[in-house]
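Only one protein chain is missing from this complex, and each of the others stays in its spot.
Letters A, B and C name the chains as they come in the text, with residue numbers starting at 1 for each one.
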Amino acid sequence: MGRSLEDLIIFILKRFLQLLPVLLGVIVLTFLVTHVAAIDPCPRWYQKASLAVINHCKAQFALPLWTQFWNYFTQLLSGNWGTSPLGVPVYPVISAAFPATLELVLTSMFLMIFIGIPLGVIAAQFAGRWGDHLVRVLYLSGWSIPTYVGAIIAAVFLAPFLGLPTSGEYSAPPPFPQVTHMSVVDAIIALNFPYTIDALSHLILPAGVLAFIEMGNATRMTRSAMLEVLPLEYVKSARMKGLSNFVVLYKHALRNALITATTVLGVTAGGLLAGTVVIEEVFGWPGIGAYAFAVLGGGGRPDFDGAIAVVVVFAIGVVVANLIADILYGVLDPRVEWR
Amino acid sequence: MTQPVLSIEHLSIDYEVGAGVFHAVSDVSLVVPPGRVVGIVGETGCGKSTLAQAIPRLLPEPPAHYRSGKIIFQGTDLIPVPRGKLPQVRGTGIGMIFQEPLNSLNPAFRVFDQIAEAIQMRHWREEGILPVFHPGPTPFDYTHRPLPEPVDVLSRPVVPGNAKAAVAKKVRTRSDFRKEVLEYLRLVRINDPETILDLYPHELSGGMRQRIMIAMALSGKPALLIADEPTSALDVTIQAQVLTLMKELIDEVQASILYISHDLGVVAETADDLGVMYAGQLVEFGPVAEIFEAPRHPYTKSLLRSIPTRYKSDWPMPTIPGAVPNLSRLPRGCRFHPRCSLAKPICAQDPGPVLRVIEARAGSSSSHQASCHFAEEVASLP
Amino acid sequence: MTGPPLLETEGVAKFFPIVRTVADIVTGRRARAIHAVDGVSITVRAGETVGLIGESGSGKTTLGWVVARLHEATSGAIRFEGRDILALEGAELRYWRHNIQVVFQDPVGSLDPRLTVWQIVGEPLQAQNQMQRWFAVHEPRRIRRDYRIASRKEHKRLTREFQDAVHPKAAARRKLTDDYHNGVAERAKLLEADRERWTDEYQIAVRPSRGGTPPIPAAERQRRHAELQARVRDRTTRAKAEEKRLGVEYRAALKQTSQIPPVPPPERQRLHDEYRAALKRGLPPPVIPKIPKPPRIDREMIRAKVQEALPLVGLMPEILDQYPHEFSGGGRQRISLARALIVNPKLIVLDEPTSALDVAVQAQILNRLIELQRERGIAYILITHNVAAVRFVADRVAVMYLGQIVELGPVRQVLERPVHPYTKALLAALPVADVRRRRTRFRIGGDIPTLIDPKPGCRFAPRCPFVEEGCRTTDPALLPRPGAPDHQVACLRAEEVADISPAELLETRPSPAGSTGGAPAAAAPSVS
Partner (left out) sequence: MAATPLKVRRHRRGSGGTPPRPVGRSVWRSVRGLYRVMRANPLTFIGFLLVAIILILALIVIVDPALIVPYGAAQNTGVYKQPPTLLQWPPSIQHPFGTDQGGLDIYSEVMLALPLDLGIGIGIAAFALIAGGALGLIAGFWDQPRTLGGALSVVIMRTTDVFLAFPSLVLALAIVASIGRGVWAAILAIMITWWPYYVRLVRGETLAVKHLPYVTAARAAGVRDTRILTRHVLRNVLEPVVVYFTLDIGTVLVTFSTISFVGAGIPFPGKVPEWGSMMSFYQQNYVLSTYWWYITFPAIAIFMSALAFSLLGDGLRDVLDPRTRRALAESSSFHEPPAEVPQPAATPDAAEAEEEEIEEEAREAGVAA
């Protein structure tokens, strides 16, 4: 029926192949936005740089479009992502910042799954009653709070109340090497217990805010998928086996509802990544989000090469998240043929 | 005299929805004696499915509302049972086969897991790990009808509530379950059970799925099996296969069965007793042969007559004029009188005798009843 | 019922290709297809009902849709009143659609929930009004265009004739070449025809005739098969020899042509003048019919027409402004029927019109269908799995299994004396409302198999209780039964199994309901 291991490999390879045109499109679109649509960008991008740099930039923009694209494309592929106006190469900065962002995003995704999905189940179980209304107000609030408001509230008002730190990854520079650039993982690798706790306490607030704000999608999707599944006959037939309500809900119904809910993973990944721009800035988290805020935001330090790199990295992040969601869907739903 | 497995007394169920109250089931009484198959027929919207789902309390209870009556299963009324205790009745007490083979198996689990789960539940209840529904004052007599050839899986151990400790708790491995599931798959005549075990429901045909549904319901060894249109969604030849399987199992299993269908042909082939429902009421009840030979309610009579067995040259086919009444606005008096060809003025005033079926004994004429003022006349009409 | 054929299909097939994915191409999996309808030939005459009966997956609905041009046929031909309708496209197709209307199975889904009854029923009226106006304008144009094309053809023909006349040698050579090629093609056709005829003869021969002659033993059968093969081989050799002879003759004749003298100049001039004159005369100009352009239909007219049409299907005319959800299943199906009737079609495809309805309502609708047919002489194609409906409405019935017709004939003959094992199975499977005859076993096992790239051989063979070796390899042709030309069966053992009644596919036992409750029934078959 097409669900052997080879089929799975082919299935994943196929998804990878389908990814390529989208990636190419991402690169082209980024080029269009940064090179073609830009109106006299050099002075703006290189505000604080020397005149020589600006002139070099202007010369670059004067080249024919194809040459510009070719230069840009080869640069991207070769890993030579340019340097900032202050002469710092972009690639090492981003590769160091990426794991930190990944850590933040994965943690909030974890929170989202283990809090948001059960909330969705509860809402569906009490659909139309107070439990449902409460959950909906909760996730719609998260939805309606701008990320920065959430972050500021957490940092300014909530953090002192809970006694949590609001800036950086550690309270003091760690005495161990940062192998993975993920604060908690590094601390665990170094078997440094106090630093692990310290890293966790730094992580929990930004991840929590991010999770709360982006939880809406997951909860809502779970809720509506559950509402769709609950009246079906197989839920009744599960009840007719004499199973308890809990087993019926969380084993039989949720298993099927989750299949639908995985599709939301891609969208959520986009939201989470966008959220990091503000969250990392507010909480001083050394990730790509903060970097993006710096190079793209109005008040920061404009950096042409850095901007391109950031946009491409974010887009690839979303594409990969979509790929994972797609594969997950195929694995979770036995009806999908791996061909 | 044996105690009935199920007796429903004056059961009325309403749906309270935004626009009004729908009297889905009104004052229905019926009895399922041990080892007998009771059929219920009726058209769409006559309340037969509501009745079927009401017995194990599967109806979602805010819109559905048990207005009055009792559902006495093995001597205990199920209506006051709190929701949390209902799993004790389901599966091992009452089993159910649903109509849509497409939807009644969980698409995300393999056949094995789904049947094994039901078996696990039964074991846990037999071994006292999970609470057992109190079977009532008189234990059910399982030797009512001798088995033609005892089948091992079906020798149902009777577990009274106080004998929990007597049964040794046994650790079962996956292969034990496999063996047991295989036995049930063979019971429903599946040719290649080893392969079927590891498949997902969507990989099976409709007929196969319905067999598995039946195996699943039987694996709980229920005292009462409710079959809600088990063959209606299947193709004709597949329906015949499943139907004959059902009938073979009826003989083997000795469970009491409530068989719901809209197809007179199907109930004629399976049921011992037959109830006919119209607009939420049970209008006629009795041994199936008597109802088919001499129906006593005009509705049953015209239903039997509209079974189409004619050719074009015999046009027109007899029909029942008008349409089924809306369950929120039922006519006064007999609910069938606006469409009845025999209606007299009294029919518009007085609904006629309500059936008080306590126990239908096969062969006794008193067990054949109809809710009609002119039942005797109808029976004597050609 | 006799009359000119209204609709004829010839070997119609509809395959739904399974999309080849990238992985398929990489792994070299060839394109597969679902053979929903596979070579169906059927005729519907004016005013008659043909029932198509079969289970899910039999392709009956697909066939109905192909006939109504809602699916495009993969191959085959469909003629409506002698005209090839598969060639119709665009506006011409839309204009033609008033001839065939469809009533769909799903009474809920087939009515747009956002439109009122008059809008739904009036929709075909409005569309066809537009198309009639289009036709009034375009038909004369089409005739003129056809005339222009014909004139051009005539011009070409005259030129060719003139050239042949002035260059007799070249003309003769060309004629010889054409004749040679035609001759070769014709002989190939004859060979193919002979081969086919002998194969059919063989099939009929191995199928013993009715009246108790014992079945032909396997040895005899093999002998006949060998004989057939020898005959075909022999015939092929002969055909090859003949082809060679033709070639020799052709080359000899070609040599002869060099002796043809050229045309003298005066003669040439005369021919040229004649040619000129003929060109000038040309074809007679076409008669361009004056098609009155109907006025654009407006809201009130549609409403009036719909109001007239509703009583035909037993609906009150007052329901014009109601919405579909206000009706029960039967009411909705009546609206569907009114929508089909309103443009006065010659044929209505009824796709499971009553399957979603209760028996009583079903009977009302079926009665009305027959009444309408008697009043208006509409032909029906009734697609259903419901034997009772077909029995009551149809004149002829075609039993379909996995995309093919297995039995076709007058309804009484097919339903009372079915020949094909599948028809028997279908009839035996019907539950009977007879308490005294309860069935215990049904001898048709197995499931309905998939339609993806079916293997050769009879498609019912895997489930057939009368199967033999040949059934699994030879495709049975739909052949008339001896003595009953309008009763056709596609079964290799048709005459052997003809007398087996459907009831023999069952085992029955007396009713336990009649006896007292405790008695055990006949021993149930053993487990597994």
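Here is the rule we use: contacts are C-beta pairs under 8 Å (C-beta built on N, C-alpha and C of every residue); 3 or more make two chains touch, one makes a residue touch a chain.
What you see is a predicted model; the values in this text were computed from it and never measured.
When you scan A:V26, A:C57 or A:L210 for touch with the missing chain, the hit is A:V26. Within the whole complex, the absent chain has one touching residue among B:S7, B:T50, B:Q88 or B:N106, and that is B:T50. Considering C:R97, C:K346, C:K424 or C:R438, the position touching the chain not shown turns out to be C:R97 (whole complex). Which of A:I39, A:A172 or A:L191 touches the hidden chain is settled by the complete complex: it is A:I39.
The hidden chain makes contact, of the residues C:D146, C:E220, C:D234 or C:D321, with C:D321.
By the touch rule set out above, chain A reaches the unshown chain at residues 21-22, 25-26, 28-30, 33-34, 37-39, 41, 44-45, 124, 126-129, 133, 136-137, 140-141, 143-149, 152-153, 156-157, 160, 220, 224, 227-228, 230-231, 270-271, 273-274, 277-278, 292-293, 295-300, 302, 307, 310-311, 314-316, 318-319, 322. As for the chain not pictured, it touches chain C at residues 68, 70, 93-95, 97-98, 100-102, 104-106, 109-114, 116, 120, 123-124, 127-128, 130-131, 310-311, 314-316, 318-319, 321-323, 325-328, 330-331, 334, 336, 339, 343, 364.
Here is the rule we use: only the chains that are shown with their structure count from here on.
Centroid analysis (C-alpha atoms only) places A farthest from chain B. Separating the CA-averaged centres of chain B and chain C is a span of 44 Å.
One finds 57 Å separating the Cα centroids of chain A and chain C. Counting partner chains per residue, chain B shows two or more touched chains at no residue at all. Not a single residue in chain C touches at least two other chains.
For chain B in complex with chain A, the touching residues are 53, 56, 58, 83-84, 86-96, 98-100, 103-109, 117-118, 121-122, 125, 199-200, 202-203, 213, 216-217, 220. Partner chain B is touched in their complex by these residues of chain A: 1, 232-234, 236-245, 252, 255-256, 259, 332-335. Touching chain B in their complex are the following residues of chain C: 49, 55-56, 328-330, 358-364, 366-367, 370-371, 385, 387-389, 391-395, 411-412, 425-426, 428-436, 438-442, 444-445, 447-448, 511-514, 516-518, 520-521, 523-528.
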